[in-house]
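Dropping the structure in here first, questions after.
One protein chain omitted, others in place.
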Amino acid sequence: MAAVKRPHMPVMLVANDLLEGDVVFAATEGWTRDPREACIARDDSHAQALESFAADEFRLARIVDPYLVEVTLNAKGHPVPRHYREVLRMLGPSNRLDLGKQADFKF
Amino acid sequence: MYAYDQFDERLVRERVAQFASQVERRLDGSLSDEEFRPLRLKNGLYLQLHAYMLRIAIPYGTLSARQLRQLAHIADVYDRGYGHFTTRQNLQFNWPKLKDVPAILGLLADVEMHCIQTSGNCIRNVTADHFAGVAHDEIEDPRPSAEWIRQWSTLHPEFDWLGRKFKIAVSGAPHDRAVLKAHDIGVQILRDPVTQQIGYQLLVGGGLGRTPMEGKILREFLPREELLGYLEAVLRIYNLEGRRDNKYKARIKILTHEIGIKAFRAKVEEEFARIDSTNFGADLEEFSRIAAQFAPPAYDNLPDVSRKLEVAQAGDEELARFVEHNLYRHKRKGYTAVTISLKAIGQAPGDATSLQMRVIADLAEKYSLNEARVTHMQNIVLPDVRLDDVPEIFAVLRENDLATANVGLITDILCCPGLDYCALATARSIPLAQTLSRHFADPIKQKEIGELSIKMSGCINACGHHHVGNIGILGLEKKGAESYQITIGGDASENFALGELLGPGLPEQNVPEAIDKVLGVYLALRQPGESFIEAYRRLGLAPFKAAFKEVADAVA
Partner (left out) sequence: MLLLDRRGAKEETFTRIESAGESGGGSILAPFALIEEILAQHGDNRRIGVLVSNNVTADALEPYFDRLALIAVVFPSGTDGRGFSLARQIRRRGFRGILRASGPLFSDQFPQALACGFHEVEIPDANAARQPVEQWLAAANRVSLAYQRTHGAGENILDLRRRARLDGEAKDV
């Protein structure tokens, strides 16, 4: 396989639910809508296991557009994406704090 | 406005069933994700940053009260109680679920609406001057031509898999309010000075985005009966010869630029000469059938001025301001076109709640012959209002946070959804628009600055038309953070111009002071009555650039 640039650890895996469309995170088992419950991979073999889980779920038409997101962990151990785009995606629109996961989970 | 006949209705209903079948076949594996994606896009369904987004076509921006109420209903039942009016006169819902989309499409079909070709590499929803049919400077109402084009382009079997999207706009007035020169095809209605016959001037190859270009004249005068055949020839040449190797070079503007307008014209004319004009509905009988549905309503003969409005204004400073900025001269005496600003200070440009949609629907029904228009500036127009009724309309608008008197002023900011919603965006745009709106909130200051457009995009694709803003703002990523480039001198009108860059990108918090500097130059150097864009044309970029540099240097 061609050399692909692998992300910096740790990472979490995000995707969209096919039928609902909202952002989901790979959890220890299955998927979660709450990023605080996202499974955090600290090494590449774990990251690859997440990717292979997501590939299966894609084939089963449960999710679409899965990819790994580089994160750091805050004091509570919750993931915080390194890139601002992924922070917005995890939270919701910054002009509408009543919408998105920031509202659903009262961050 | 246009009313569906049984055939329009059946086609839309069958299209809804077709989409429902496509969803089913995606779920059962018959359609791959790769195959389904363009199919859902051709039905206006995107997958965005947080959720799906559904873009609903509002052909040439025209809406009835009933349609607007249905949109409000959909917002409440299937979305989050609001919608976003776009820079192409459409409406977007930001939170629909794929499983609900067939039901939403059914509700739209109930009111003669759809999402057909609001995305994807096909001919998109046709836009037009939002003052169509009521503008005092109009040669002909552009809506019959736009509807004619809509029908010709709807589910056109040959042009559903183009190299890239294809946008058409129509204007019937010499003053361009539809940004014709930034469209793949701009259709300008004109009258032949010799024969007095009405026909079309076609512009081709305009566009914004990564490679902004001004549309060039393809045909000086096209008789009406040749319009659809000629468009068919243009699209065929584009479909066959437009680049397919690079999506950033796939728009028709690149083809016309690379081979030159003369060579492109020669190809189109050759194809047009071969076209079987009976192959599509190029008959004038059909045009007349459509045009009859846009016949002017039975206006009353009213006096030129409304005593009632004058009295009301005298006692209400806010109303007076509203009348000054939000009313447009109607072709009929005693009538006016009222623009309802969706740019209340501090609000997300173009967003309207379901309640506001219902309020506007009620006003349209009661005071504007049952019609409203969406503008590409993301406002709503009530096109046929009696001057006498303006005070009552204003009172209702004021109660619903819809009475902001800022049309054409610095807080009437055009803005794409940006990274708060859009998966393609590189930076947010709404929060900066809100900041600027608050920064310039003072109505006296706004009036002093006068006519000035700020247009902002959250990425290079330029849905926020930043290239043609008098002040344009482009949000990009720079070293892992949001950064905003500012251009000045852009013009979306018939005096089309692309803005020029002032200097390096700035962090969000420095943009207001940078614009203050630019305005400082204008206010200091302008001549009496000179607008910002006029002063810019006289002064050139240099003095503005020098003032901007002070801010940029301090940031660097």
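In order of appearance the chains are A and B, and numbering begins at 1 in each one.
Here, a residue touches a chain if its C-beta (ideal position, glycine included) is under 8 Å from a C-beta of that chain, and two chains touch if they have at least 3 such contacts.
Just so we're clear, the structure is a prediction, and the values are computed from it rather than from any experiment.
> Going by the touch rule at the top, give the shown chains the omitted chain contacts.
B
> Touching the left-out chain: which of B:Thr154, B:Asn326, B:Thr353 or B:Ser453?
Candidates B:Thr154, B:Asn326, B:Thr353 or B:Ser453; residue touching the omitted chain: B:Thr154.
> Have a look at B:Gln48, B:Gln70, B:Asn121 or B:Gln188 and name the one touching the chain we're not showing.
Of the listed residues, the one touching the omitted chain is B:Asn121.
> Considering the whole complex, which of B:Glu258, B:Asp283, B:Glu399 or B:Glu550 touches the chain not shown?
Spelled out, the listed residue whose C-beta touches the missing chain is B:Asp283.
> Touching residues of subunit B against the unshown chain: what are they?
5, 7-8, 10-11, 14-15, 17-18, 21-22, 25, 29-32, 35, 38-39, 121, 151-152, 154-162, 236, 239-240, 244, 274-276, 278-281, 283, 285-286, 289
As a convention for this text, only the chains that are shown with their structure count from here on.
> Between subunit A and subunit B, what distance separates the C-alpha centroids? Give it in angstrom.
Centres of subunit A and subunit B (C-alpha means) sit 35 Å apart.
> Which of the residues in subunit A end up touching subunit B in this complex?
Counting only subunit A, the residues touching subunit B are 16, 18-23, 58, 61, 64-65, 83-85, 88-89, 92-96, 99-100.
> For a test of understanding, state which residues of subunit B touch subunit A in their complex under the given definition.
So the residues of subunit B touching subunit A come out as 26-29, 33, 47, 49-52, 80, 95-99, 348, 419-421, 428, 430-431, 434, 480-482.
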